[in-house]
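Missing here: one protein chain of the complex. Every other protein chain is in place.
Moving on, here comes chain A:
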Amino acid sequence: MLEAFPLMPDQIVSEDGQLQPGETVTHTPAELRALWEQMTLVREFDRKLVTLLRQGRTTFYAQASGMEATQVGIATGLRPGHDWVWGYYRDQGVALGLGMTLHEIVSQMLGSNSDLNKGRQMPHHAGSARCRFVSGSSSIASQLPPAVGMAMAQAYLGLDEVTVVTFGDGATSEGDWHAALNMAAVQGAPCLFICENNQWAISTPVTRQTRAESIHIKARAYGMPGYFVDGNDVLAVQRAVRTLADGIRAGSGPVLLECLTYRVGSHSNADADAEKSYRTRDEVNAWTSRDPIERLERFMARQGQEIGAQDRAQVVARIHRDVEDAVARAEASGQPDWRTMLEDVYADTPSHLRHAYEDLRQEYGSGGTK
């Protein structure tokens, strides 16, 4: 049962895949299977993208491995295409879950011509108006105040949409985080704050980020409820997001949800030596053994829905093919034309940027990509 300010994170399925006492699961086998496939997609996407990085075909990647239950739980707990999400760079699982295609995400990762963002952002900053997933700034926590404003607008306009804003544990140290929670509470903004607490902000552990015993209890100081879920239990995350989003729709006001999880990989390719430089193999191994996908598999097996080795291999192979195909299409689309560099700074292109266009044309000629 989801309760405010609990000491222990809410769980539906235990680590060994058993239903917790008092819990029931109403998901159909097809729904469970879909969750499993979605989490497997996020995991295998990581594998392929790390390979692409090694091949020098993209320049930045931050894995979500270990956080699949949190991200898939968030996306599936919402109404895709209806609710809005201000995510952060590591949210590929949320973006995929909200309906962004592999091709769209990979196109962004490669800064290619087929990128919806026209190659403007560094890899890992996908965004899609269609999916109501707002392209982010990479400045940590800067997405929080705008998310609150969006929620205020939704209330003002009488819409039954919820704005969700996600962030890591590190983000909770920034002033913007505190300002946003306070503003949301005072204004009663229909905003769901979700901390994907993966316990590390690059090399800084959450214990060096805050002396509070958890993130969710901080909500109390702002006058809103704080909830706590096991972020490696996809069913618990999904239920919490759905329940809280529905509560917000019914007028509960803002809430903070903390999903306790772990990033199993490095922060990004920039610290691929994470184990050596700032955390222990033992710690990583302990969390690897709490794998969220395996937990769901164990639960499904207990329900008589075992996933066979061959079945899994086929799904994995299909995902790898799909990612490869998406990459090939993104690469084939080429690089954005140099001329596009000067567009979209403003809604209309002012004179000084039109002059810059002339300067560039002298250098690059009238067309082609550079």
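What we mean here is this: a contact is a pair of C-beta atoms (placed from the backbone, for glycine too) under 8 Å apart; a residue touches a chain by one contact, two chains touch by 3 or more; residues count from 1.
Just so we're on the same page, contacts and distances are computed from a predicted model.
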"FdrA family protein", "Urea ABC transporter substrate-binding protein", "Cell shape-determining protein MreC" or "3-methyl-2-oxobutanoate dehydrogenase (2-methylpropanoyl-transferring)" - which is the UniProt name of the missing chain: "3-methyl-2-oxobutanoate dehydrogenase (2-methylpropanoyl-transferring)"
Contact residue for the chain not shown (choose from A:Glu15, A:Asp246 or A:Asp271): A:Asp271
Of A:Gln18, A:Ser203 or A:Gln314, the residue in touch with the unshown chain: A:Ser203
Residue, one of A:Thr51, A:Asn182, A:Gln305 or A:Gln335, that touches the chain absent here: A:Gln335
Interface with the undisplayed chain - residues on chain A: 59-60, 111-112, 115, 118-123, 125, 137-142, 170-171, 173-176, 201-204, 208-210, 270-271, 277-278, 335-336, 338, 340-342, 345, 352-353, 356, 360, 362-364, 370
